[in-house]
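A protein chain is absent from this complex, but the other protein chains hold their places.
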């Protein structure tokens, strides 16, 4: 209840600070029989890992995950799954200079007012490092969903001023940016090189979508599928906006333009982003999120110290100039966690429901194959 | 846990369908001693009520609220507050024609797949009518927050293609649109009149903000203040996007531009929207939401029926051509509920915390007065 | 989260004070398709109603329940079910004398320290009247369980010094005491008449059991079926002890005596009370609870007033001399709520589980039929 858990039936609870001895999480509520392995989780973690290209922080963490419980002979047992990653690169000398300073756009000022205790070694719980455990937990959710025919994918759709299309999803894991328009990768690299030279940072937009979702996931009123997705994505470090389907474009749309007409062979458009009245329609569930530019810059900025005096802040540590670059696997993980949670909730309540009306999107998918 | 409750320490649980006999809610977790009265709640409800201008649905509901418990001699007692609004206008003949039809962009298709039961009288839980209870509960939260110096206000910032400024907050309750730029009201009226004549609908953007927030509200990691706000706003009918502070504009901002520099006399900007690392900074908490255009149109659209056959759908009932017009009080209510919940959570955990560092925004506010 | 809700997937949230205008509750998480009617709920309420014999309080409340939502054409829809009972007998003149007094063994001293606000009209939330809504909610849970072959029954097994057997379950609703040994009813009546004359009160023991439970309900570790039952029963007014199966007799049992041996035709005994490792075994789930004697007595007792001064307290209102007499339906209701909640939790997590091992108790039950 202190904000370190997510989900109702499928719950992920994380612990660990960026400069502490380890990160860990408990994944509770995974049904028995789901295939879970260290390798599977490690593969997802490696996608998010920093230090794999020159465009992300050079902090190097092997991020080797151990499964401590809840898995026996390759499958989940129904018991809580304990995951652990020991921190190996805990260097924090970079931070010592700013021990008494509050950096602009950082969480240290707000944490200090909240807790009155300062772990000056680093970002603590506000560090992006915490998201490693979300990716690990998400890998388990994805394994469950895969067995139900639900798959999740994401990509970057904007880096600073550069908009990116989705012309080739197969390219996403072939470049450092999770970019699905491979022709634009050189432009992205040039942009980032210039930015790094200037000492500045930039924001990004990430899109994530789920295919094969059955109709009926999500609860009406408060725990809508889209509301839980909004919370899940907004809870990722640096995220400042979330859209479902047409998102903010809906504002200037007409009703006749926005409404997704239905035919026996599927919906004719997907402005809804796969969610109607908070409940999945069977269409792809589509969400986007905006990430702000990193605030740890070597260009000086005005801050204050713990006594309230003005200070000039310069951050010299190892930081991502664009946190959005590594955010795609995290967004995918959070979407997986939300969908799995709602899948379990749906079957708790509606296990006895049988309707004759066809799932029109399933019909469409089968036609496509 | 079935999605009809919101909040952890301050919880709002609603019930009631648009065409049932009553709407109600339980507001649990209100501390003792908060001034609560029928009049106070009714005043907020009247702002949201339909039928008060020609631009909203002509369904007329007096929406008279009764306080059934939890209030004694004008103040809350600490016991759960039961609220009830009897439905008086339950006419549903308008809907009978579409008993077996699924209308495009409505929740009836998804509800049917989820529950397998159809209350063909109306939108049921997916109706905007449900939000009346949120406004009622929000009035209680606002009364609590007011005692702590926290106030909330909202306005429409865009209607279809028309962008609206915030030149005069005092005008918000003087027009049907919650518009804070009164000069533009005639343009809005002309636009809506034309739209209604055409039989079409349009989206809107609403902004809501809280002033006087203390630093420290919100939990790191998952239950961030901004994440809970995102869920709260996305849970409102027809909302497709949520932004905190600079929102999607953050994508193309540079770090040097986005970061809100700090001085002893306050922050120099508010791109963060008052939230850093998921925790309030003392700055105004600012959020925006995008509402899609209403889907109930008298212009025909393609749908299917319960047997999967194609049908042409025409909706002839009484509907809002822009659900965004009445959404401002709902957004304010949800923000109030989120802030009160986090206020209580904060004092549970951090009641003993005392820091010497000044609240720089409080300093700024005091200078302004 | 303020203690007025029970359950995780099937949740019951109550509101209303004994001397307020109404009692109500929201039953959330009831799957669609469960037969629910006013008559069915009213029948359960009538069993608990006071004033039906000379042995209970003469306060007369018709306790007429209204279903406000969540039910359409005789079955639940999946939406939250709102229930309401208007209070008609709100006389509170009896209480005015003790407005500033704290009565021994009452909750007014503890409520006062907790809330600092006093609704001197009556017991408020601590009144046994609150349990009416539990019985109403329990009726819905029982309707669900009945469809799954699970039935619940209870009886009084001790009144003060008089121990009662279970020789004839059909007699339980034929006497005022929910006594399953009808020969002892005259002794109970004589005992109660004498007690009432003396102005004193007495405790009681109630037993409740569920038959037809499938194996697998309950979660290991904290949310064990027996742990949740213990909470559910201990949350009933005046309850001071809870036992599962052999209960406190287990203390002096040997392992060879306590362990319930298993055969292909069922267990050979039921010391476990149907729960092993927190999970149902398929045997009858058996629980007992101890209720303390009523504290509202016309025999004077020492108390204090709000200023801390000693006072002699005499209670002259209408009170039950044995709250246990009306407690059986409440215990049954709470057991039903717990079982339904765990039934839903079980199918959320374990819907895919199939084992070949027979349910040995089902085998036994089928042999008996």
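Residue numbering begins at 1 within each chain, and the chains themselves are lettered A, B and C in the order written.
We take it that a contact is a pair of C-beta atoms (placed from the backbone, for glycine too) under 8 Å apart; a residue touches a chain by one contact, two chains touch by 3 or more.
Computed from a predicted model, the values in this text were never measured in an experiment.
Peer 1: Touching the hidden chain in the complete assembly: which of C:53, C:88 or C:110 does that?
Peer 2: Touching the chain that is not displayed is residue C:110.
Peer 1: Would you indicate which residue among A:82, A:199 or A:358 is in contact with the undisplayed chain?
Peer 2: A:82
Peer 1: Which listed residue (A:29, A:104 or A:203) would be found touching the missing chain in the intact complex?
Peer 2: Going through A:29, A:104 or A:203 one by one, A:29 is the residue touching the chain not shown.
Peer 1: From the list C:22, C:36, C:330 or C:360, which touches the chain that is not on show?
Peer 2: C:360
Peer 1: Touching the hidden chain in the full complex, which residues of chain B are there? Just list them.
Peer 2: Output for chain B: 1, 8-9, 29, 31-33, 78-79, 220, 344-345, 347-353.
Peer 1: Which residue numbers on chain C touch the omitted chain?
Peer 2: On the side of chain C, residues 1-6, 8, 14, 102, 104-107, 109-116, 125-126, 130, 158, 160-161, 200-205, 214-216, 218-224, 226-235, 237, 239-264, 268, 271-273, 275-282, 290-295, 297, 299, 301-304, 306-310, 321, 345-346, 349-350, 353-360 touch the unshown chain.
Peer 1: Footprint of the hidden chain on chain A, which residues?
Peer 2: The missing chain touches chain A at positions 1-2, 4-5, 7-9, 11, 13-17, 20-24, 26, 28-29, 32-33, 66, 68-70, 72, 75, 77-82, 84, 114-117, 119, 124-125.
Basically, only the chains that are shown with their structure count from here on.
Peer 1: Interface overlap for chain A and chain C, more than half of numbers shared or less than half: same or different?
Peer 2: Result for this pair: same.
Peer 1: Could you give the separation in Å between the centres of chain B and chain C, each centre being the mean of its C-alpha atoms?
Peer 2: Distance between chain centres: 39 Å.
Peer 1: Using mean CA coordinates as chain centres, what's the gap between chain A and chain B in Å?
Peer 2: Roughly 26 Å, centre to centre.
Peer 1: Out of chain C, which residues touch more than one other chain, so two or more?
Peer 2: Correct list: 1, 9, 29, 32-33, 78-79.
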